[in-house]
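Before I ask anything, let me first share the structure, which is written out below as structure tokens.
The other protein chains are all here in position, but one chain of the complex has been omitted.
Entry: chain A
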Amino acid sequence: MTVIATESLSKRFPRVTALDRLSVDVGPGVTGLVGANGAGKSTLIKILLGLSPATEGRAAVLGLDVATRGGDIRERVGYMPEHDCLPPDVSATEFVVHMARMSGLPPAAARERTADTLRHVGLYEERYRPIGGYSTGMKQRVKLAQALVHDPQLVFLDEPTNGLDPVGRDEMLGLIRRIHTDFGISVLVTSHLLGELERTCDHVVVIDGGKLLRSSSTTDFTQRTAILAVEVTDTDEHPDGTAALREVLHARGVETHDGSGLPGAGHILLLTAQGEETYDLVRDVVADLGLGLVRMEQRRHHIAEVFKDSDEQAAREAQARPAPENGDEQRKEAVGHGG
């Protein structure tokens, strides 16, 4: 079953190409949509909600064509915008009840669902107070609640972790995970941080300049690009355990990185994991050297790394064939004005 399907979807504005022949299939579960600001994420969501016609190509949400069934889609879908959207002078309860009715829920059901939903997103007594006095974290929860109150089959969450502190971020990510596992609602969540989506999503779609860079399951992603941080103890035999390990691994063809600048860099060895076998190799080498393995963990990486990869790839492709006409310029413009 496909939740979202687009077929060479394009959106052109007079001066900017926001989406450029985007073809992507998104299945059920939590899907991350990653891209820099202006990559076309918000434009895509607008088209998927049936609010903005595509210049060319087709898209379907929950099997409904966005061009003709916009109203039906919006009845089954929830949307949490990136920006502030809450009036400060009403309480969360009043606001969410009103939004539930706007989604077609009868008055009694709207009140009942509002109480349930606010509880699920973690708002309790404060829900009777005016929203104006809420913290950013609480406001994000209200925004999420209004997107979930009508029990949609799919929600679009636009940058839900924006402006949250690390704890709030973790809580929001946990909540997003639960929307799928516990509530049974599929999620499309956008972010410009790949690292945080990795933990939450089953599948990640990366777009840049309106083009699809990559669409794969999160496990693929981490396998292909994982950086391992390894810390070992020193022994009498190997006074500098890290150096000894690096030497042996290097000889075995494992790419190691200079971790200088990181906290405790002297004791931590960064290396590129090629797959499952790298983990085994590290374990075996550490055991052979008689060192103690303190830790071996995956390092989060930033979206920039994916862009760097793809830029290199694009450069190789560009060398192979004549350069596409003003592709780069278009992209720069989209980054500057789009979004």
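Keep this in mind: a contact is a pair of C-beta atoms (placed from the backbone, for glycine too) under 8 Å apart; a residue touches a chain by one contact, two chains touch by 3 or more; residues count from 1.
Operating definition for what follows: contacts and distances are computed from a predicted model.
**Student:** Can you pick, from "ABC transporter permease", "Cytochrome c oxidase subunit 1", "Aspartyl/glutamyl-tRNA(Asn/Gln) amidotransferase subunit B" or "YciI family protein", the UniProt name of the chain not shown?
**Tutor:** Missing chain, UniProt protein name: "ABC transporter permease".
**Student:** Determine which one of A:12, A:58, A:74 or A:199 touches the chain that has been left out.
**Tutor:** Touching the chain that is not displayed is residue A:74.
**Student:** Considering the whole complex, which of A:5, A:90, A:193 or A:289 touches the chain not shown?
**Tutor:** A:90
**Student:** So one chain is hidden, and I want to know which residue out of A:136, A:181, A:216 or A:298 touches that hidden chain in the complete assembly.
**Tutor:** Once the missing chain is taken into account, the touching residue is A:181.
**Student:** Residue-wise, where is chain A in contact with the chain that is not depicted?
**Tutor:** So the residues of chain A touching the missing chain come out as 1, 3, 28-29, 42, 45-46, 49, 51-52, 71, 74-75, 77-79, 81, 83-90, 94, 98-99, 101-106, 109, 113, 116, 119-120, 122, 130, 146, 150-151, 153, 178, 180-186.
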